[in-house]
Every structure is written in C-alpha cells, then in structure tokens.
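Left out: one protein chain. Kept in place: all the others.
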Amino acid sequence: MELGEAIYSLLADIFPICRSVAGEGVRETLRRLQREIALTIHEVPSGTQVFDWTVPREWTIRDAYIRNEAGERVVDFQACNLHVVNHSAPIRAILPLGELRQHIFTLPEQPDRIPYRKSAYDEAWGFCMAHERLMALPDGLYEAVIDSELGEGSLSYGEFYHAGASEEEVLLSAHICHPSLANDNCSGLALLTLLAKALSGHKTRYSYRFVFAPGTIGALAWLARNEAQTGKVRHGLVVSCVGDGGGPTYKKSRRGSAFIDRAASHVLRYATPAPAILDFSPYGYDERQYGSPGFNLPVGLFQRSLFGSFAEYHTSADNLDFVRPEHLASSYSMLLAILDVIENNFTPQSTMMKGERQLGRHGLYIGGDGSPTTQAANMAMLWVLNLADGQHTLLDIAERANMPFADLLEVARRLQEHGLLEA
Amino acid sequence: MELGEAIYSLLADIFPICRSVAGEGVRETLRRLQREIALTIHEVPSGTQVFDWTVPREWTIRDAYIRNEAGERVVDFQACNLHVVNHSAPIRAILPLGELRQHIFTLPEQPDRIPYRKSAYDEAWGFCMAHERLMALPDGLYEAVIDSELGEGSLSYGEFYHAGASEEEVLLSAHICHPSLANDNCSGLALLTLLAKALSGHKTRYSYRFVFAPGTIGALAWLARNEAQTGKVRHGLVVSCVGDGGGPTYKKSRRGSAFIDRAASHVLRYATPAPAILDFSPYGYDERQYGSPGFNLPVGLFQRSLFGSFAEYHTSADNLDFVRPEHLASSYSMLLAILDVIENNFTPQSTMMKGERQLGRHGLYIGGDGSPTTQAANMAMLWVLNLADGQHTLLDIAERANMPFADLLEVARRLQEHGLLEA
Partner (left out) sequence: MELGEAIYSLLADIFPICRSVAGEGVRETLRRLQREIALTIHEVPSGTQVFDWTVPREWTIRDAYIRNEAGERVVDFQACNLHVVNHSAPIRAILPLGELRQHIFTLPEQPDRIPYRKSAYDEAWGFCMAHERLMALPDGLYEAVIDSELGEGSLSYGEFYHAGASEEEVLLSAHICHPSLANDNCSGLALLTLLAKALSGHKTRYSYRFVFAPGTIGALAWLARNEAQTGKVRHGLVVSCVGDGGGPTYKKSRRGSAFIDRAASHVLRYATPAPAILDFSPYGYDERQYGSPGFNLPVGLFQRSLFGSFAEYHTSADNLDFVRPEHLASSYSMLLAILDVIENNFTPQSTMMKGERQLGRHGLYIGGDGSPTTQAANMAMLWVLNLADGQHTLLDIAERANMPFADLLEVARRLQEHGLLEA
C-alpha cells in the first residue's frame, strides 16, 4: 500500500474517537498508535501544577443530545462528537429554546457547519450545531442532556524515542486533544506515527523523540517532566494540519535563524514555488511552549494550510473528505527532506584546495549534451568543490549556490568516493 | 483652549516679529516665549569665534521701502518684513529701475509671492518682492531706502532646562532666525515652548534641554559653550515646519540607528500609512551641527513637510493661513509619542520564563468576541511575555511584534500589576 494511503488509513482509524484534553479519548488514540510503534504512555494526575498551569480533570462523555417535545434528537453527539462543547460539564434539563440558545454555538457565516469549541479550564456546558439547523428549530421546550463527567484522573501523552548515534535529539510533536477533526490533527498524529515507524528500521545520526500530547498543557507537562533533558533538543518541529492541499507553511522557531529554520525554509523553497515562510509569533500550536523564553528550543511549525486560515478550520468540514492521501504523502516527503538536511549536513573539506579540479581526469565530468540538467550537475560539483574549504556546511553551500541540498549531497558523496572531498 | 489652538495662538503672536541671525527680533521673540516658560537668554558677543564661524554683527532694521517718483511706496517693509533682504546693509539712494533691479529678488515661477532671502555673512543690500509687481513697475527713478544698521552687539539664544530623574538629556532644538515665516519656524518655536511648559509639571526620567537659537551659528554657539556637557545628550530632535499638513518626515541622525532613530521611525509608522523616513544627509537644519563628526550627537530632524519640498517654503505664502491648529496638534502628539518611547522604554523580565502564562487564571485573558481588537490585545500580552527574557527592551518587542509601543507599554504595565512581569 502506498504511503499516502497508509497515513490516510491510520488517520481515518483515529478520526471518530472523541478526544479531549484529558480522558479516555486520548488514551484510546494512543493505544491505536501503539499498534504501529512502541509508544510509551505517560499519565499526569489531575491537579498537577505544570509551570503556570494545572492539569485539568478527566472528561468522560457517554452521550449528549437535545430532544424536542416529540422526543426526537435534534442535536445528537452520537452523530458527531463536535455537537458537544469539548470538556463540557454535565447537564440534564428541560428549557425553553430561548434559554437553551445561550448554550448553543453556531457559525452564522458557515450555516451548514458545526463549530468545534472547547471549555477545558472553566466549568461550563454547551452544544455546537449548524446555524441553519438552529434557525429551523421551533420555539418550545427542549431537553438538553450532556451525560458527561469531570473527575479526578490524569492527562495522558505518548512518547516514542528512536536512539541515533548521538544523544542530541530531534523533537517531533503533535497535539492529540482535538476530537473528530481530520486535518487538525489526526493528520499530524498519523503522519508522525508512520514516520516514527519508518525511522525505527534505520540508523540515524540524531536521536528522535516523538511527543503526542494534548495542546499546551500536554506539551508543558512533557517539558516539566523532562526539563533537565531539553538541552539535548537540537532541532524540532511541531506538525499539524498536514493533510490538506494548501501551503506548505513553515513558521520559524522563536530563534528565527536556527538550523531548523534554515533547513525547512530551504526545503520548502524547492518543494513549491511560493511557500509561506513565516516569522515566529507567540500564537499557534506548541511551538509557543517549546519557544517560551525559559526554554527557547529551536522548534518550528510545519503545516500545509496555516491554522486559522482555511474555512474548514475548527468546523465539521475538517473531515475525512478534506484531507487526501496525496497531500499526506507530499507532506511526508517534505518532512523527510527537512530531516535529510538535518541528518546529512556536514562540512566538506576539499583534498586539494588550490585550483579547480580537472573533473574529466577523475571521470567526474558530465559531458556532452550541454542540457540544463548536465550543466546543473557540473555546476553542483564546481560549487561544492569551490566552497569545500572547511568553512561552509553543505547547507551553506546549497544556500549560496541556490541549488537543492539533496542534489549537492549526492554530488558531495560522489566527490568523496573519488577522493576529492573528505568530511 | 485646545492644545492646537494654543500653539497656533503663540505662533501667531511671534509671527510678525522681524527676526534675523542677531538683533532685537530674536530677543523680542525670546521675551515673548519667556511669558510661557522660564527661558534663560544667552548673549554671544559679535565677533566671537565659534569653531569655523564668527558671530555676525547685530542687525537693526527700522524701515525699508522703494518709492516711485510719485512718492508712493511700491515696496514697503512695514507691510511685510520679507521685502527686505534679511540682515541687509543700509542703503539710501535714487536709482533708475534697471540698476535697482540688480538688488531685487523675485520668484518668476511663483509671481505673486515674495521670496525670503538673507545675507548674514556678507555686506550687501537688497529687496525681495513679488515678480508680477516688479514686472508692473514702469521705468523711471526710484528711491531705495533701507534704514538698517549692522553694529557690534550680540547673538541671542534661549535655553530651557527641565531636570528629570537622570542627568542624561533629551535635546530639543528649534531655529529662531527666520522673520515672518509661519511654518519655518514659528511653528517649531511655539510647539516646543508649550511642550516645555507641559513638561515642567511632570516628573520625567530624562532631563530635557530646549534650545531656541539662530540656525547654524546659534547651534554652534550653544555647542561651543556646552562642549563638555554634550556627552549627556542621549537623544535629540531638531523641530521645524510642524504646522503644515504634509509628512510627517523624520530624518535620521548621522548615526543612522540611534535609539531616537528607531523610536521616531516606529512612532511615525503608526501615525500615518507612509511616513517619510529619510537617511541622514549633511544638509538641512541644525542636525548638521549636532551631527558634525566631532560631536556626532544622536539628534534627528522632525518635520511635517520636508524643508524645501513645499511650494510655500521660504516665501510669503508661508503665512498664518498655511499652518493649522489641527496639524500643530497632531505634530505635538507625534512628538509626545516619540518622547514616550524614550521615557518609558525598559527591559521587562517575566517572573516565570518557562511555558506560556495561563492568562485566564490571572484574570488577564480578554475573551469572547474574537474581534480584531481583543485578538490584538491578547497577542500584545503574548508578545510581551514571550520576549520578556531580559534581552529585549519594550521597543525591541514592539518592532518584532509589529505593534505600537504605546499598546505594549499599557500591556506591560498591566502584566506588572498582576505580578507577571518585573522591570
């Protein structure tokens, strides 16, 4: 099965689960991912203080609906888990429509879509529904039932570690707290899980740490528990919304010119004519936490369409039709290309610094047709050799030559084989 | 009375006075300003050497006119003091028109306006008049009378000092040598005088020094007399032409990236969609002297329309109709906003550097309507907290967040009150 299909299939598998900041939904999702990779599940008890935040209670949701006087469910959690405000307090009441409306959220500008809304840190209850459906409800009494529970328990997050030659780490992080939203972030979870699975079979230079945690509080919990180890994180990416056809988007780490920022910008420039390369801002996903001043980790955000910028964002339209296997596959390729830069960058050293090399003598000159391709291949060799002075990494060379890192890496390896370069 | 009106009123008061580089005109103007603030008047004797320049003689002007054969004044200093070349030598002669013309200056391209012209450093005499009036003069003999005197005396300049908490100074300087030109520079003199008056009632971080001096030689005289003290000048602005509706214009100090350059550029960018932010050049007003290499003070130039770029510049059209209270008021606001950055910039330090703050827990989250205004208010808090690492001043943060300094200052103060920040 093709890779894009495989990611899509895993994504579709976890899509129906009703996740929230803490509770069975996250645990069920993590268990599903454990079928693919040896994920460790960590539990952080409710009430634990993590920096400025407190781990919330677990949310259990069994059922939720609004029933009209005829006993028909006009809003039904069983049909779509976005119908209940995520982490909602329980309710069981009969109310006139006018009063009930104060607890119903809609999107008047997208009247056929159910919004996604959450209430993780206050005790409140509510429903979400399509605006046109709400408008169609006749006055009268309605029975509002949210059969939920907010109780002591724990917040769960998953962690997968792939040991490389070095203890220095690449951190890859995805949020796991959203219910049935396909792009945000079943896509990120599925993609990273299959990336982790693929990595397991390979020797790598860096060690890789995957964190699947509820947004904000989950990332903070991971940071709090691993505070002494965060110095090992040399490069990192938060990954979300990677199943749609927009973008790609890269939002830089707080540092702004970290290696990950250069590598991701470089790769995306060759992946698409006009990628969105954005400066850091303290709003978005968990790059905010990794990039809080006390950590300031070099962690950027990789997405297709930027969060908040597409109409399906945080609505019922972010469903299994919105994400496509081919987009997941291309997101995977871009991510891999970024990691390839991280894994393979080095400082080549020419074995003869004086004068140009006579490529023909070494059987390296690509002659003949003078086509753009052979010209580029020769230029790549000339660039690598010219800048292989021990002062430039391969990414430095790629940036200056305005050529893809992958091409120069291939060239550098051939030059190494022929003894013209050493590392 | 509204501030713009108050500035306009003072401006209108000093407008009629016939100032020149040295003489009673300047003194009379300074005395008028003394009614508002405790201005010290300094006198520098004629002939005093200041650096490469010599203080010129005082100019006394009693009357000046050109009379035709019928005894009618066809040019009359009493009607407009621009009619006589400023600092003109005396003359009393009867001449044929052809000969007289060699001493008459006009603006052929603005035939209804009288030019402003001066002759401070050579002994010469002359008149200025509207070109169309000159063209209309019939041939014949004319009596040219300039009842002036160039004599030993002194050059006068005014100085006002407001002591702040620190001995470090902000220098605010306006030239006082132009006769009846409203924008250039009655506007600057009136605006700075009322600013000085307003400051007197306040505690400030910096000390403020106001210098009202004749252009070039006056600024040089101040520099020469205060040479040892110039090191205290941390920030400065030359202020002129602040009553018209153009610009705003900020011309950078010679240093190019002094704090005043950043602060003024920042403020003007939020005051107007396309402010003119100009690099330093050694032509203009007294920023040239403050920015001569031996001083190199961080002093920029603040204007509305750039000198020399508006048709009324140095003509009789630079009159009380050309300047408006509302422009004076908005210039005052911009200047104040620049001083606010200087006064209030500081390096905030977050009291918890790890992880984002839970704003809601501190009663700081501005919830609800999701409007651009509330979003911006929340973003402002996130930016300040994210960069409050002891490495960034508030202006650094404002530049990176691309948000107005004033907004971030308000936010920083609220965060301080809630204990999330300290200075």
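Odds and ends about this structure:
Which chain is which? They are A and B, in the order written, and residues in each are numbered from 1.
We take it that a residue touches a chain if its C-beta (ideal position, glycine included) is under 8 Å from a C-beta of that chain, and two chains touch if they have at least 3 such contacts.
Source: prediction; values computed, not measured.
Only one of B:98, B:138, B:201 or B:294 touches the chain withheld from this view, namely B:294. Of the candidate positions B:156, B:187, B:216 or B:330, contact with the unshown chain belongs to B:216.
Among the residues B:282, B:367, B:390 or B:419, only B:282 touches the chain that is left out of the figure.
Residues of subunit A that touch the chain left out of the display are 350, 352-358, 360-361, 379, 382-383, 385-389, 401.
Not every partner is drawn; the one left out touches subunit B at residues 50-53, 121-122, 216, 220, 223-224, 227, 254, 281-283, 288-289, 291-296.
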